[in-house]
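The complex appears here without one of its protein chains, the remainder shown in place.
What follows is chain A.
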């Protein structure tokens, strides 16, 4: 297959992106290759059903249940699958735990790999050139732009998702959360704390 064709077929479609999408959808629908109702279903799935609330439930359970946490850190894929979180872009899950000694942060410098079944579709900043370029070289400056400052003696480990392994950060459980239910704990888990660019909320 030629890999450098300077006469790219996409140039035949309208240049304005919304029209380009519409044109392709129309052509494919007319040929019976896509079903617009299936598109609605895909959008509904990622807009309303699958999102960071899934990952938050996993984190809250790990905070509340030491055996679950241990199993999660050893082999996350079957453990989260048992909770119903498996599927596209989450086939091979690894959970990495933050400690006072080490903070974890996840990026995909080559494209936009992200654990969809646990966090949904990645936010715009995760897919931006700036995050992809800088997270590996200057993670502490990037964290500062998210308002996160780590103690000097905490090391940073950045995970570049270069294969089909998807990473979820298990943040540290905030102080003052003894006695909270799993639901109350899950409400403290922000999306960014599971990417490693944020910290969990502190209970009010």
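A few remarks follow.
In this section, contacts are C-beta pairs under 8 Å (C-beta built on N, C-alpha and C of every residue); 3 or more make two chains touch, one makes a residue touch a chain; residues count from 1.
Following the convention adopted for this analysis, contacts and distances are computed from a predicted model.
From the set "Transcriptional regulator, GntR family", "ABC transporter permease", "Nitrile hydratase subunit beta" or "Glycine dehydrogenase", the protein name that UniProt assigns to the chain left out of the figure is "Nitrile hydratase subunit beta".
Here the missing chain is touched by one residue of A:64, A:83 or A:121, and it is A:121. Contact with the undisplayed chain is limited, among A:71, A:136 or A:172, to A:136.
Within the complete assembly, residues 1, 3-6, 8-10, 12-13, 17-18, 20-25, 27-28, 30-35, 37-43, 45-47, 51-52, 86-92, 94, 107, 109-112, 120-121, 123-125, 127-134, 136-141, 145-146, 152-153, 155-165, 190-192, 197 of chain A touch the chain that is not shown.
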